[in-house]
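With one protein chain withheld, the remaining protein chains of the complex are depicted in position.
By letter and in written order, the chains are A and B; residue numbering begins at 1 in each of them.
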Amino acid sequence: MRKYVSPSLLIIFFILSAAGHYAHWPATLQFIISAVAVIFVAGFLGKATESVAHYAGQRLGGFLNATFGNAAELIIGILLVREGLFDMVKASITGSIIGNLLLVLGLSLFAGGLKHKIQRYNISLAGMNGSLMIVAIIALFVPAIFLQTHVLHEEDRTALSLVVAGILIASYLLWLVFSMITHKDYLADVTEAGKGADNGAAAETDSIALATAGGSHELPPAWSKGKSITYLVLATVMVAFVSEWLVGTLDTFTERFGLSEIFVGAFVVAIVGNAAEHSAAILLAMKNKIGASVEIAVGSSLQIALFVAPVLIFVSHLFGRPMDIVFTVIELAAIGVSVFIAKSITQDGQTNWYEGLLLIAVYAILGVSFYLV
Amino acid sequence: MRKYVSPSLLIIFFILSAAGHYAHWPATLQFIISAVAVIFVAGFLGKATESVAHYAGQRLGGFLNATFGNAAELIIGILLVREGLFDMVKASITGSIIGNLLLVLGLSLFAGGLKHKIQRYNISLAGMNGSLMIVAIIALFVPAIFLQTHVLHEEDRTALSLVVAGILIASYLLWLVFSMITHKDYLADVTEAGKGADNGAAAETDSIALATAGGSHELPPAWSKGKSITYLVLATVMVAFVSEWLVGTLDTFTERFGLSEIFVGAFVVAIVGNAAEHSAAILLAMKNKIGASVEIAVGSSLQIALFVAPVLIFVSHLFGRPMDIVFTVIELAAIGVSVFIAKSITQDGQTNWYEGLLLIAVYAILGVSFYLV
Partner (left out) sequence: MRKYVSPSLLIIFFILSAAGHYAHWPATLQFIISAVAVIFVAGFLGKATESVAHYAGQRLGGFLNATFGNAAELIIGILLVREGLFDMVKASITGSIIGNLLLVLGLSLFAGGLKHKIQRYNISLAGMNGSLMIVAIIALFVPAIFLQTHVLHEEDRTALSLVVAGILIASYLLWLVFSMITHKDYLADVTEAGKGADNGAAAETDSIALATAGGSHELPPAWSKGKSITYLVLATVMVAFVSEWLVGTLDTFTERFGLSEIFVGAFVVAIVGNAAEHSAAILLAMKNKIGASVEIAVGSSLQIALFVAPVLIFVSHLFGRPMDIVFTVIELAAIGVSVFIAKSITQDGQTNWYEGLLLIAVYAILGVSFYLV
């Protein structure tokens, strides 16, 4: 990851990629250009996020990054729902969740852990994240098991999906109230622990925070607050476009190499579509801002599960083609095992390179399984 | 929840409710009177529990409350077993477990959390509770999975149920030895932590305990120790009676509104039958005695799973109509997800309003699913 992204190369590859997409250049050429463009815009996004995080604190910065990152996924999801491609939507939701929880988080922990022996972040946030993940998997698992053991009328099936989706959206909005307003300091980053005096967990990590702060001697970011935010929005939009252009070239590959739709949806789309989160999270982890990395990776998958997925269900009703909340058995299994290993690894608020590697190992097991099916 | 329960209103509504039940008044009238009576007797029970807890300590008080609360459930269970209504028994056991773990605990954490930012209780107790919950779900899950994949003779099926039930009862009795005798101080309430000097976990929470103790300036309870215990027993008996009278009116509603037996067993009966635990646990949580709240909610569901349910299996053999330990898939799923989310939320020994809300969200998802089936 270069520290300085060349603005001219960024713009050139972005325009080339757009030209390739709209002028229908050969798929292989489109693919190569878009892939290079993704690397540049993702680098740009990473730098903008880092700059915003400097002003906003690690967690808010991470949240902003996750949200902008998922805006692209939401838009792509709406387009797929409009065309009735429900299996592809669910595969890509599955892929986004496991991609963030296993690959993004895994690479962040691994890269950060190679540079820093032990990385710590707020243990209360780790616990809350774990509980939210459990709620997300319960919300997907309960309708599936009830519908597999009992026959329901079509309207009851729809009602069940809508109610569960509504509960998830309400839970997510209240989570924002909790984490951003009522308990902001309780979940504060370790490096800001000194501020949160009435917080037992924060006090405990105080000495670490001082040590970290003393060791890093960060330079002020190159951009002002306003410029950083503008660039963050701009970079996110660019990532969304380039990702979509890149995804557009994948159909050809799917056919040419005989890959299944579920594998492409759950792995290729998820890896490419989350390039922004990838680069930002890994960059922050290597700078020992593991709290922001976790916020991006875990926060992003929670946002997909608790907000993007249920919103798509409501959107499908607006289009008059109701999509239910029932995922396939292997999608549920993939999300379930991802949640369990991610929860086990994040819950102590301490990370190291080997924990990152374990997440990648589980991702590899799932990848091979989806590939062979 | 009023601080002072009017004794005359309490007695009047109790007698009216009894009259309505035995004189067979119209079901709707019976229902309204009994529902009001439940509120009064539950308030009375809450006050008595609080008073006993003052003398006995939070945990013993919570245990007494859970036991008296479950006495009612045990009696109702025995009556249902005698009539061979095994499905209703299992649905109501399921409902009691998830009702306590999700609704009672959820409302307690929510109400307590709105008043107090972070509430803490003994983390060692949280860990032990979590392990006991896992054992309970294993004891229900293992026979179910073995019997679903293999065909067993009737006598082997019976033997399996009895052996597992025996192991659970033995585990529960030894848990009482552990928690009340050999490791009483290890699991002591946070506010009593100063006493348990040889305990690392207690020492850690010491300063919190002092802060809490300094802040509350509790008035001595209105009743003497003896009077408090007498009132606790009396209130529990009254709750048991009024709950049963109220449940008696529900059959009519089940038919009139077309509700399934499993929904009524698992939700309506469980909510009404646990009114006592509800009111006591919430009242204590609002007074920042979250340790006692958790003891009531979690302790009560553990008592149902590890003691009441296996005892009912043995009782069924006394009646000559053996009931096995095999629950339905959706009952197992409901208990399983309840245990996972409750364990995830309670395991750090810290609670807040949002955690209560997550428990209620899961309860709502299960409620809708059971309602639609």
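By definition in this document, a contact is a pair of C-beta atoms (placed from the backbone, for glycine too) under 8 Å apart; a residue touches a chain by one contact, two chains touch by 3 or more.
Keep in mind it's a predicted model, so treat the numbers as computed, not measured.
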Residue touching the undisplayed chain, where the options are A:23, A:151, A:181 or A:372
A:372
Of the residues listed, B:29, B:174 or B:318, which one is in contact with the missing chain?
B:174
So which of B:117, B:183 or B:317 would be touching the chain we can't see?
B:183
Residues of chain A touching the missing chain are 117-118, 120, 208, 328-330, 333-334, 337, 340-341, 344-345, 347-348, 350, 352-355, 357-358, 361-362, 364-366, 368-369, 372-373
Touch list for chain B against the chain that is not drawn
123-124, 127-128, 130-132, 134-135, 138-139, 141-143, 145-146, 149-150, 152, 156, 159-160, 163-164, 167, 170-171, 174-175, 178, 182-183, 186, 198-201, 343
